[in-house]
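First, the structure itself, so that you have it in front of you.
The complex appears here without one of its protein chains, the remainder shown in place.
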Amino acid sequence: APKAVETEAPVVTEAPATEAPAETEAPAVTEEATYPPAPEFIELGSSISLTGNFGSLGNLILPGYQIAVEHINAEGGVFVKEYNTKIPLRLTYYDDESDPTKAVSKMETLFSEHELTAYLGGGGSSMHAASIPIAEKNKVPYLGISFALYKIHQQGYKYLFSPFPKSPNQTEDVFKILNEAIPEGERPTKVAVFAYNDDWGKEWGGLVKERAPEYGYEIVVYEENPVGVNDWTAAIQKAKAAGAEMLLTLPIFPDGSGMFKTMAELGWTPKFSLVIRAPEGVNWGESLGKIGEYVTIFPGWHHGAKFEGVDKLNARYEELYGRPADLLTGPAYACVQILAQAIEKAGTLDRDVIRDTIASGEFSTVIGKVTFNADGTGNVLDPLIQWQNGKMELVWPAEHATAPLIYPAPAFEDR
Amino acid sequence: MKKNLSFVIALVVTAALAAVPLFVKKDSLLTYLCMILLYVSLASSWNILGGYTGQVNLGHSAFFGLGAIATRLLWFAGWNILLAMLVGGLLAIAFALLIGSPAFKLRGAYFTIGTLALGQILYATVGNLFPQISSMPVQDLISYTLVTRYYLFLAVALITVLAATLVANSRWGLGMMAVREQEDAAESLGVNAFQHKLLALVLSAFLAGLAGGAFAFFQIGYYPQYPFSPIWTLDSTMMAYIGGTGTILGPIIGAIFFVVLKEVLSLNLAEFHPTVFGILFILVVLFLPGGFMGLWKRIKDKQQKKRESMAELSHP
Amino acid sequence: MLKLTEIDTFYGDLQALWGISLEVREGEMVSLIGPNGAGKTTTLQSITGLLRPAKGSITFDGHDLLKVPPDKIVDLGVSMVMEGGRVFAGMTVLENLELGAYGSRARKERFETMEHVFKTFPRLKERLNQRAGTLSGGERQMLAIGRAMMSKPKLLMLDEPSFGLAPILVDAIFEMVKGINKQGVTILLVEQNVRAALELADRAYVIENGRIVGEGSGEALLSYESVRSAYLG
Amino acid sequence: MLLQVEKLNKAFGGLKAVNNVDFSIQSGEIVGLIGPNGSGKTTTLNLLTGFLKPDSGSIMFDGKEIAGSPRCSMCGNGIARTFQLVKPFLNLTAVQNVMIGRTFGKEATMNLKLAEEDSFSILEKVGLRSRAYVLAKDMTLMQRKRLELARALAAKPKLLLLDELMAGLNHAEADEAMETIREIRASGITILIVEHIVKAIMGLSDRIIVLNMGEKVAEGTAQEIMYDPRVIDVYLGKSHA
Partner (left out) sequence: MLQPLAQNIIYGILIGALYGLAAVGLSLVFGVSKFLNVSHGELLMLGGYASFWVFKLLKIDPFLSIPLTIIFLLLIGFIFYRLIFSRLIKLEVEKKIQNSLLVGFGLSTILQNVALRLWTADDRSITTAYSGLSFELAGLRLPAVRLISLAISVVALISLQIFLKKTFTGKAIRATVEDWQSASLMGINIHRVYLLAFVIGCALAGVAGTLVSICYSIDPSMGLNWTLKSMVVMVLGGLGSMIGTFVGGIILGVTESATAFFIGGNYRLIAGLLLFLIILIFRPQGLFGTKEGDR
């Protein structure tokens, strides 16, 4: 049997479709209208990387989807006007082994085997890039997070929605925040960029190059590596020699940990470092200890964010995994929330109507109010997180902050 | 008589495969069939050099990737897909010719790892030169049909298997096997080992290039580097081995076994499917050290021996 | 000393030996002759444990060899020189000799034994640190025999020691084998050079198609017409 | 003159494995090449068949200079050989082994059917007809040697080089082998034979060439060689004198 997750809560299977009308306040009920028989479930499908290179992402995203489904089903599901009843959600997911081709066939299987209402994405831009076109071809709304690559959104896909900060936000926000938080004269104006030669790396690097001067920063070192090269010695030496004060980079974990260990060894401490990707999991702090302190990230969310529902999510996550929700859990959870709200608003399981509803609506989620632009990018909060004392603290924007930004970072040898 | 029988079976199987889209409407099933056909092409083309000629090539994905990249670029530039694929195949040949002479200076493990390095170089270079994702334009997605892809994969697989069969049963095939078994002896009998290896390489490369072209036509969005990944080589090598190298049917059986087993397991066991796959895979290897075709051969040998001993009994 | 009774040995499903029985007494030199593929090598390998007979028994000095693991058979005093003087080509002459004394019994006395071997083969002492692969055919054969001697065998088995050697070396090798036998080592010799083998041996067995078909003193067999026509041509 | 070798030289590092060797072979002859182990016999064969490139010297075969030609062209020139350490195509059947000789040799045929038929009759000649469908790896050493001979014959050479084909045969078996070799000669093939079995080499060869340490030390008929004191000294030893 395919791996159908009705979540751990028994509610799903029991949720009797007939109970729903009584509860609803919908005026339609009064007219004794006849409704078509409701499907047993609202089917959501996900091809997600649980093994292979992107396994760490997939395993963070999946619980977000699962808990959201569980929470919504605990309320009986989503009310769909067309059937005049609440219908529970059902998530079916397959492991694509971090292989784009397998992802394609898993996407097709999901579509063929289930009356899908929407796809939920996996993790990593290359996986999204392979999957999204299938959704587009099958005309099924696709909600995906955990990729900042903006370019995907410029392909004209109609069914893609991503409530997640993108490269243009990140590369602009970092300078904005610094200029707001740090008085002129103390700012780390000499910037080293350690980028990648993949398309996200290039997109990101290009944007940084463009923005830095606008905000009064100068890029003194720009180094590029292929993904998976964990030796950054040459780049670090150049940065050190150029007197760079700030590091902007987006390494995967092995590269990032290698980078920071070498930085400590070579004695170059940037006053401020924005390190996207590698430090987004709790393993960063566990693995790197003091060396990994004070780096900042733009993960799209933090469990300390003061939005409705965050506490409930954290509580459940704590129950399951013994810690507050991880950074990707919130956005994943939000995807399901958005879908549920859109379906309810649309009042139908017609995918095109749902798509239009997502595109035009405003949704309130654990990541805050979300609306979508025409290209499918979400207007979402882009909080800055900093590693402090082995924990990730939300340091920006101030109204959500759990701790103040620490600047400048103390030198490695003084920690 | 036996030849005729296999010919008839082959025809029937081909006809059945050609009729599949008439009955199968599910895109998921068609996608799996496409994957199987793709791997049949890859494993069979690998087998021409690795199985028949004994040159274990771990850089096969280079040819697959070259075919894919050329086809994709030309196709997006508006070329006819078949023409684009042909150019992809020719590009693979060009690369084969370029590396043939230095590569065949190496023997055994040195050749194997040398080709692995070649494949990795291409993988890294393409990653450097084409970092941008290649996506089919959205307006083309509307007209995307899997059935066309299916037929293309089928055609490539048929061409590959047919070419392999023709070569294996020719004088060239004999020469290749001689080179595989004992290069010195082969040369002493007049077999030009280099020529045979090169021919096998060129053919293997061309067919893999065609497969790459078909892949480029099939996969909607991917990084140009992806078809160059060593995983393709590893998978097709494993398929050829587990089916039985140096035979026509081996790689076909291997590909089917591999893809189907993997798919069935991953659809049914979300978290532990690789473990179960690995265990089954190892068990098959331990019990069938010559691959599936090895088992087949042993059964035939046993029968043959029985017949011989019967004959001996009747004419002492 | 060595006694084989009713040995059957198989290669897979192929039976190579059929009820072989033979005996070698202490101090004797016994030859085993027979046409190609008769099973001579197979017999020797069955004794050393390289092959395991399916049936029958092999006793040596009161030990049941079929119950002894192959690597312990050498320790009992059984040593064999394989066809073609196979030495460890990548290792030095010295290392080859040392490995000959790998068994625990021989290892203790390896230095004395080596001196002894050098007395029999002075050539080896001159080439001590040369890689065995660069030795000439005759020297290799000497090394192979010397290496076997290093295990202090009570029984030394030689498989075609004259294979591929120039006539002048053949004579020399046979002289050495005779010398070793004189020192008290029992010898079981397989040879295609039937005349020399029979002349040297105290006794001989004739093996054909995996079966013993004749047995007798060397001289006696030499004079048999059937043996003459079959092996001496 | 079928083969004319002049001033042939080959050294491995400091070792002169073949040193200024001259000899020639007439069509239809059987010539023996003997010498102590390591005297350069196999090396000479390797030079003749292109497996080694001579340092200097000339090899005229059938009116054509062939020194240094690639080894895979030698068979086409009309020279076939066997190897001292036999090199069968282990995973092919006996008949496939022979077919390769037949389809790539001097009078190569492209017609596989024809080649197969021919191969059977060649296997018959060397006494392996009943083993035609046996894989070479399932054969004994002696069968492999016969197979090697069959394969070389299938290439239809003018000159056949045999390297210790008879090593490991007893005298009676050697007699049979000698008979086969005579038949081959009778079919019009010239033979150069390297062998350590004195009886065979003396019995077969019209002429014998003796090498020692890479140099030719004697040449003559069997009788002449038998009693040549130098040959006795370096090769035969006293017992054969």
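The first chain written gets the first letter, and so on, giving A, B, C and D; residue counts start at 1 in each chain.
In this text, a residue touches a chain if its C-beta (ideal position, glycine included) is under 8 Å from a C-beta of that chain, and two chains touch if they have at least 3 such contacts.
Note that the coordinates shown come from a computational prediction; the quantities given were computed from them, not determined experimentally.
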Contacts of the hidden chain among displayed chains: A, B, C
Which of B:I133, B:I242, B:I256 or B:M293 contacts the chain that the document leaves out: B:I242
Touching the absent chain when the full complex is considered, from B:L166, B:V285 or B:I299: B:V285
Touch criterion as defined above, residue of B:N128, B:T145, B:Q195 or B:N268 at the omitted chain: B:N128
Interface with the unshown chain - residue positions in chain A: 50-53, 55-56, 58-59, 98, 197, 223-226, 228-235, 237-238, 241, 253-254, 257-258, 261-262, 264-267, 281-283, 286-292, 412-413
Residues from chain C at the interface with the omitted partner, ascending: 48-50, 69-75, 79-80, 82, 86-91, 95, 98-100, 102-103, 107, 147-148, 151
Absent-chain interface as seen on chain B, which is shown: 56, 102, 105-110, 113-114, 116-118, 120-121, 124-125, 128, 230, 234, 237-238, 241-242, 245, 271-275, 277-279, 281-282, 285-286, 289-290
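Following the convention adopted for this analysis, only the chains that are shown with their structure count from here on.
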Separation of mean Cα positions, chain D and chain A [Å, integer]: 76
Interface hub residues of chain B, defined as touching at least two other chains: none
Chain D to chain B touching residues, read off their complex: 49, 51, 70-76, 80-81, 83, 87-92, 96, 99-101, 103-106, 108, 110, 112, 133, 148, 151-152, 154-155
Complex interface listing, chain D residues touching chain C: 34-38, 84, 140-143, 164, 167-175, 196, 198-199, 234-240
Interfacial residue positions of chain B with respect to chain A in the complex: 26-32, 35, 124, 127-128, 131-133, 135-139, 141-142, 144, 146, 219-223, 226, 231, 263, 266-271, 273-274
